[in-house]
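Reading through the structure tokens given below for one structure.
The other protein chains are all here in position, but one chain of the complex has been omitted.
Letters A, B and C mark the chains in the order given here, with residues in each chain numbered from 1 onward.
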Amino acid sequence: MTATTEHPSPAAPAAPPEKGRGLFSRALEALLTQRVVLLVVLIVLLLVGMSILDAAGVLSGSFNADYLASALISAVPLAMLGLAQLMVILSGRGGIDLSVGSMVSLTGVVFGFAYGLWGWSLIAALVLAILVGGVCGAINGVLVAYIGFPPLIATLATYYAYRSLALVVSDQKPVNSPVIQDFYSAAQSVELPLIGGSLPLIPLGIFTFLIPTIVIVWLLLNKTTFGRRLYALGTNNVAATWSGINVKPNRMAVYIASGVISGLVAVVTVAQFASARPDAGTSGNGMALPSITIAVLGGVAITGGIGRVAGIVLSTLLIVWINASILLTLPGNDGTQFQLLALGVVLIFASLLNGLTRRKYGGI
Amino acid sequence: MSVDERGVSAPAVRATARRILPPPVTGQELVLVGVIVVLWVLLGLFTPAFLSAGSIRPLLVSVAPIALIGVGMTFIIITAGIDVSVGGAIMLCAVVTAKSLVDFDLALPLAIALSIGLGLLLGLLNGVLIAYGRVHAIIITFGTANIFQFLALRVFGSSTVNGIPGTFDVFGRGEAGRTFGVPHSFLITIVIVAVAWWYLRHTSGGRNLFAIGGNAQAARLAGIAVQPRILAAYALTGALVGLAACFFIAAGTSTLDQAVGSGRELAVIAAVVIGGTSILGGRGSVIGTLLGAILVQTVTSGVTQLGWPSQLANLFVGVFIIIAVGTDLLRQRARKAS
Amino acid sequence: MSPENVTATEPALRLELQGIVKSYGGVRAIRHADFAVRPGTVHALVGENGAGKSTLIKIIAGAERADAGSIVFDGVASTIASTADAIKLGVQTVYQEPQLFPELSVAENVFVGRELKRGLRIDWTAQADHMHELLGTVGLPDRIATVPVGSLSIAEQQQVSIAKALAGEATVLILDEPSAILTDSEIDVLFAVIRRLTASGVAVIYISHRLDELFRIADVVTVMRDGRTITTEPIGELSVRQIAELMVGGVVSESRPAQGETAGEVVLELDALSGADTFRNVSLTVRSGEIVGLYGLVGSGAGDIASVVYGIDRASSGRMLLSGEPVSIHSASKARRLGIHLLPANRSAQGSFSFQSIAFNITAGELKLLSRLPGWVTRRRERDIAREFIDRLAVKTPSQSSPLSSMSGGNAQKVVLARQLVKRPRLLVLVEPTQGVDVGAKEEIHRIISRLADEGTAVLVVTSDLGEVLRISDRILVVRDGEITAEFRPDATQVEILAAASGAESDPTKESA
Partner (left out) sequence: TSRNDDSGGGGGSTSGSDEPIRVAFVPKLQGIPYFEAMNSGGQQAADDLGIEWLYQGPTTADAAAQADIVRSFIQQDVDALIVAPNDPDSMAPLLQEAADKGIQVATSDTDAPDSVRQVFVNQASVQGIGEALTDSLMTAMGGSGKYAIVSCGETAANLNAWIDVQKEYTASEYPDAEIVDIVYAGEDQAAATSMATDLMNANPDLTGLVGECTSSAPGVAQAVKDAGKTGSVFTVGLGTPMSMAPYLEDGSSSASILWDVQNLGYLTAWAGLQLAEGNEFEATNDVSADLPAVEYDADTQVLLLGPPLEITKDNVAEFDY
């Protein structure tokens, strides 16, 4: 447990270790006050419930490990952008990044050109994508950290600007070529070496992009001084300054990080779509709002200073699997419509539960 | 401590009275007026017909619903909240109202009442959850946005609403829809903006919204009924969304499809922040919001009328947000420095 | 009023609390409190940090609800469910931390929640009128009315909060450590106000750690310890020392901390340093092992000198030398790299990471020490460091992972001080180090300071607490209107120093602590 950096409320640790309290009541308190625990429980409930329905034979397809695994392909961009939002929101001062979707579109197009048309090597194109994403993020960072724009406004502006640029530079046509077609292999499902035979096929992106990102972000937040500075300035910007933390570069860094992750997601998306779409991150509801939803569902406090990597990972798993489950349960248009309901209800239920019970257990 | 024991001469008092009054218009608003005037002049020069009635009228018609919802959103953002569910709420109000126009051929007042009533209901739902749920507004409204969308899709029933009668034409279609050549939807918006401006500036209810946004804890300790006021702000926005939904139907075709309302939340928020309302709460103005909405619409239709690629419009919207808010920031810096 | 005639004419109780209990999650803030106030009296409430004073008055003010217990107001059993209820009863409160609206003007702040109306409209003229009068009462200039509160000093904000409390009709006025950040002359103004109110029958509840001043204003005193009300006595029956001992439940040593007279080489030298428009050509030196007291009334500019030394603000002219080397410090991080640490004046705004753990708060200033690998942190080291300083500063807490938000003012102050000591500083600047800190903790903090000095740290204490500056300084520099006007040795009298600090107009007939 990282009470040190990550406890949203004085609840668990603040309470003196009373002898009398039974295991149950402490488990209950954890469930009610800690989002990560709640998410784990919800995921378990979902899996159990669906397996029962499956056994009862009311599903239109078998609910098995393969399906869950194949559904993870949409978890990759979601979780990665969720992690980007985690860092940005943690940094406080109303930190938020509405421009991630547009950055995905823009960097995706640039990557498409480099890799698909200019015949760059994958590595070179990847580096370019990271750079472009980093620059887009840096622009957000400068606006927010150095000029003092409220993040929501700065990134709302760049959301409009970047998405428009993506369309302009690509002449609003998906960038495409045989090379990019084959690049789909980077998103395909693969059998793990050694133990693979006994496991379902898992989308490659999980290993090539998601898990590395998870590990790096987790290490950054929990094991590095940067993480500490981040939690510090997210909790109290002034106090951070008086503690000798250079808040501006650190705050800027998280927006750059968000841009870089968006760059990586762009590459993932190009692989998944087997083409570089100038609206990849903005079509439909876009990627920004879902990623923010993932973050808040994962227990990130919108006011900054509170949030955990595990929360992001778990909330992504929950959402992705709920959606997949609904498709097997409800045929026709109902399925996709009820996905909206499920997302809304889960989000509100989880936040309300923790929000209200935090009071009972002595809140912030 | 009674009010009557005056320690000072009357004129001095009146002078202070004027000084402690909040300013009628902010510098931000003046800047916006300037920018808009310049743009209109330029567009007037470089396009064949931007300043013609045939161009300005539709512009005002598209501004009206955004500015109208913007009034509510300004109230909300002043209390340091936000509502990203307005898109979904518009969708739900619009489809329910349009369907009942088609199915029951409702009379105008009934239809308006229905739409506003439904919107109010949705706003109340948001308000209750936010004021009493101890959860940040953006989270709740992300949730309700999805739920409203779901409900709207159920009402649509996998189809569009066809053959909507012209009941709402009075809001701005044809001669019947105008007074002095100005579309009624815009006139209504102007009136509501004016009332909201007066309320925010001159009533304790209005001033308390600023207090809540500035420091909710302190507001509670000062004896302000914080939660009911927050609830009211969301309810108001809901009601305005209901009215705006009528405007959307009025301005639309005889067919209503699922795209109605989608993405409008960002358009409204953009208008509000361009108008100089601080997203951090405690500072804001409805006049600025109206100007912000006009600016955005001017840019988008200006780009098309100039014959530039329409996908450039968003780029300019982004740039204008930066410029508008940037100048605001710089002027505050300057004020702090002096 | 003197205690005698209070006990003589027994007026009915204005407010009576019985068997009050309140806990926050696991923390038992109030175990059992009985408390009764008479109209027209000043009732002092004292106790160590964390004794439960603020919690008790928050319950009276409706800011918190008691878990158990009864409240009787003017003889009627009442439930105070919200601050609105309390205000209806005429309970006006000045909280320990000013509760104001930074974006709004002073005028608006004062009337928030109690606007004067004509019909629906706010009656701006009436407010302006009343405003003028209130500012006069609390001794603030009229022009301040339109200034946004955010741009005022803490002291001014405190005075605005007092004006705010006076704006409504009061039957009970609660003051939670109003004097902590006020200068003596400002306190005199406050006391004048209080006397006027009590004369008109208002009951005043007055919390303070400056025990000496209680004897100037209070009629009755209630002592709290560990969430219990220990005793209630007419002030006349007790001495400062007795009160202090009731508070800590033991014997308080009066001994001045040992002062190492081994002042070494010059660490800090300011040479004709000037701030933007806050202070002018200030020259001073601090030697290693020496404690220099920089005494100035709030607003004198003493605090601004500290901010410049620590790199928060920029100097407009003059030089700053560190061990003889000229340095230009433009950020706190630079200052800390050079070994200059600072304990800020405004704990909650400048010092606390409120909902982060105590361990986090202690180590936040010296992340480098958290691992041998640069840029890395290891939890074990963090735990060790935190434990060491929790012990050294005797911080009262169930666990080092408790959030700072759950601690009382004084304990929080110790945690923020610990942050400055994790790495031994060359120069330690302390701004109001014991503001709002109880006698026990105050002693400990002073002892810690002089131990540091004995170990060779150069210490610069910026304070407006006369007793404190006399008690711990080896040399005392007095700042007035942004200039150093005098230097004293610790054997100087309070009167001399005060005269130098506040110009002629301060009254030399002030009893000393």
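Definition applied: a residue touches a chain if its C-beta (ideal position, glycine included) is under 8 Å from a C-beta of that chain, and two chains touch if they have at least 3 such contacts.
Note that the structure is a prediction, hence the values are computed from the model and not measured.
A.B. asks: Touched by the hidden chain, which of the shown chains?
C.D. replies: If we consider the entire complex, the absent chain touches A, B.
A.B. asks: Which one touches the absent chain: B:L153, B:A271, B:L291 or B:V317?
C.D. replies: Of the candidates B:L153, B:A271, B:L291 or B:V317, B:L153 is in touch with the missing chain.
A.B. asks: Determine which one of B:P109, B:G163 or B:G181 touches the chain that has been left out.
C.D. replies: Residue touching the chain left out of view: B:G163.
A.B. asks: Which candidate, B:P23, B:G54, B:P109 or B:G181, sits in contact with the chain we can't see?
C.D. replies: B:G54
A.B. asks: Tell me where the left-out chain touches chain B, residue by residue.
C.D. replies: For chain B, the residues touching the absent chain are 47-50, 52, 54-55, 58-59, 62, 149, 153, 156, 158-160, 162-163, 173-174, 248, 251-255, 257-260, 262, 300-301, 304-307, 310-311.
A.B. asks: Spell out the interface residues on chain A facing the chain that's missing from view.
C.D. replies: 54, 57-67, 70-71, 73-74, 167, 172-174, 176, 180-181, 184, 187-188, 198-201, 272-275, 277-280, 283-285, 323-324, 327-328, 331-333, 335-337, 339-340
Rule of thumb we're sticking to: only the chains that are shown with their structure count from here on.
A.B. asks: If you average the CA atoms of chain A and of chain C, how far apart do the two points sit, in angstrom?
C.D. replies: 43
A.B. asks: On chain B, where are the residues touching two or more other chains?
C.D. replies: 278
A.B. asks: Residues of chain A that touch two or more other chains: which are they?
C.D. replies: Counting only residues that touch two or more other chains, chain A contributes 363.
A.B. asks: Once bound in the complex, which stretches of chain C touch chain B?
C.D. replies: 61, 63, 82-84, 86-87, 93, 95, 99-105, 107-108, 112-117, 120-122, 124-133, 136, 142, 145-146, 151, 164, 166-170
A.B. asks: Under the definition above, what is the set of chain A residues touching chain B in their complex?
C.D. replies: Touching chain B from chain A are residues 94, 98, 143, 147-150, 152-154, 156-165, 167-168, 172, 289, 292-293, 296, 301-303, 333, 337-338, 340-341, 343-345, 347-348, 351-352, 355-356, 358-359, 363.
A.B. asks: List the residues on chain C that touch chain A in their complex, please.
C.D. replies: 23-27, 310, 312, 331-333, 335-336, 342, 344, 349-357, 359-360, 363-365, 367-368, 370, 375-379, 382, 398-399, 401-403, 405-406, 419
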